[in-house]
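Inspection log for the structure reproduced underneath, given as structure tokens.
What you see is the complex with one protein chain gone and the rest in place.
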Amino acid sequence: MGLAEEVAERVRQHEERILKGWLDALRDSASFRQELTGEEELRESCEAILAQLVDALHAMEANATMEEAWRPLREQLVVLTQAWVELGFSPAELAGFITLLRQPLVEALDGGTTEHLLDMISLINRLLDRLSLWAAEIFQRSQSDIIRRQQEELMELSTPVIKVWNGIVALPLIGTLDSSRTQVVMESLLTRIVAEQARVAILDITGVPTVDTLVAQHLLKAVTAARLMGAECIICGIRPNIAQTMVHLGIGLDEVTTRATLADAIAVALDSMGLRMVGKEVDS
Amino acid sequence: MLVAESETIPIQVESDIVLVRRHCREWTMRIGFGLVEQTKLITAASELARNALLHGGGGECLMERIEANGRNGLRLTFIDRGAGITDIDQALTDGWSTGSGMGFGLGGAKRLVNEFHIESQPQQGTRVIIAQWK
Partner (left out) sequence: MTANRIPIMQVGASLLVSIQIELDDQTALQLQDDLTQRVSESGARGILLDVSSVWMIDSFIGRTISDTAAMARLLGAETVVVGVKPEVAITLVELGVPLRGVRTALNMDCAMELLESITSGS
């Protein structure tokens, strides 16, 4: 029986003992905040890791490629790490979680010759070191993912689409309009056009500091996409200095209806839908 | 980066373009791409598959699910053994075409994906690799 197989057997035989040792160590450790996750959940997580570890050892023995043998365990670790990042565990705690498995594992390897024992301990050390490295990597990646997701959410929140009237939506754009922001804007705008069945979309660029050729291109993309869906866009909020810059730069928004103010744009929108605002008659 | 799964789809007849689209769609759904990302990638795949068929005389598409740094992605490699492209920069410019008047669609496809890489030599065929990360 190969080395990996033998370690797997020992682990499987003494699984309960190892699990207890691991959980005890975690509980006793000053730097692992067990209260962040429930006792049951922690036990389940440990069981899952141990089970995958045994499988990975068997797979190694069966001559699967390293990637194949370790993938399930790695995936288990990814799931666990991502969950624990959300719960607020620190990278040190995660590293500790793995390191504290070492002692109980080694203690379960009793019997056999010293040399043999050393080989098995060496294997276990290599495995746990790799697990620690992965955990650190996954942790960092998860944090980056969370940050990225929050940034996306922030971008979406900062592009609210407002229903002005039946069939009319308005999108106040605030801040610079770069390529990635345009993607978010287009998606929000078009989704809302479908949801509200809005035939007219008003893009208010009062809050866009500069309109150069690139920004104009981005605006045009959004307008074209909306038009493809059967919605017309009106661009408003073009300030006098922006209008001057655009003409000097030779930027044309010729195919788009534009107005200076939101009020004017709304009037145009209503008109295009055959609607008109009428003052109330006052009874004298 | 590691290749988790892969599949090769031949591009020999016109119906293979639809096959490429369908398989691409299945992969993107499985990986969990958003709808816009899915559509962009499948459309790019359709453009490149057509190129391989009509301009490259046929070839194949290698679809690979890839993983790197904890992220999942899909990589498509389009290979044909046709006449090759002499001026890649020109081919990447929209509206450029030879004969058929249809244009290469390469520039457009490039804008739709995260990663785009093209190798082509006259008389040695063309290889286009695109990738989208989740």
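Labels for the chains are A and B, by order of writing; each one numbers its residues from 1.
Basically, a residue touches a chain if its C-beta (ideal position, glycine included) is under 8 Å from a C-beta of that chain, and two chains touch if they have at least 3 such contacts.
This structure is a prediction, so every number in the text was calculated from the model and none was measured.
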Residue, one of B:Val3, B:Val18 or B:Ala68, that touches the chain absent here: B:Val18
Contacts of chain A with the absent chain, listed as residue ranges: 183, 186-187, 190-191, 193-194, 197-199, 221, 224-231
Residues in chain B touching the chain absent from view: 13-15, 17-18, 21-22, 25, 35-36, 38-40, 42-43, 46-47, 50, 94, 102-103, 105, 107-109, 111-112
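As a working rule, only the chains that are shown with their structure count from here on.
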Whole-Å separation of chain centres (CA-atom averages), chain A against chain B: 26
In the complex, chain A residues that touch chain B: 67, 71, 78, 137-138, 141-142, 145, 183, 187
Chain B residues touching chain A - in the complex, by the definition given at the top: 2, 4, 36, 69-71
